[in-house]
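As you look at this complex, bear in mind that one protein chain is not there, while each of the others sits in place.
Let's turn to subunit A:
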Amino acid sequence: MKTFLISLLLACIPAVRAEILVIGHVKNDIDSLTAKQVQDIYLGRSRVLPNGKFALPIDQPSPLRAEFYEKLTGRPVEQINAYWARIMFTGQASPPQQLPSDEVVMRTVRENEGAIGYVNKASADKTVRVLLQLD
């Protein structure tokens, strides 16, 4: 357990600097998404995927979340939080659901056709479709 943790930690450290993959369901007939499309979906501007299916974006806890948004929008995550705070105050929308780890994200994406998530490159496998690579 201790070694696992250490190995995880070691895996995580390069992972911080590593690439983040935006993933979707394999049956989803979208080959890829642009950064803009991803941004629109994650910031609640767009609720559907380009193919017309309802999108279900999934967030991760920090620090991956911070990295993800920073890479996606070029803005610090605090700004994104502020943005959501404003939106949420109106009660009209809410930020994407936050799941605890890459594994849970992988599983959720595998199970939902409209789900979109992001994970460390290392966590990704063939069970999901890589839609965008952020680096």
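Quick notes on this one:
Please note the rule applied: a residue touches a chain if its C-beta (ideal position, glycine included) is under 8 Å from a C-beta of that chain, and two chains touch if they have at least 3 such contacts; residues count from 1.
To be clear about the criterion, contacts and distances are computed from a predicted model.
Entry comment: the absent subunit's protein name, as recorded by UniProt, is "Diguanylate cyclase", drawn from "SSS family solute:Na+ symporter", "Diguanylate cyclase", "Putative xanthine dehydrogenase subunit A" or "Fe-S cluster assembly protein SufD". From the options A:51, A:79 or A:98, the residue with contact to the unseen chain in the full assembly is A:79.
The omitted chain makes contact with just one of the residues A:20, A:43, A:109 or A:132: A:43. Contact with the chain that does not appear here is found for just one residue of A:26, A:48 or A:93, A:93.
On the side of subunit A, the interface with the absent chain consists of residues 36, 39, 43-45, 72-75, 79-80, 83, 86-87, 90-93, using the contact rule stated above.
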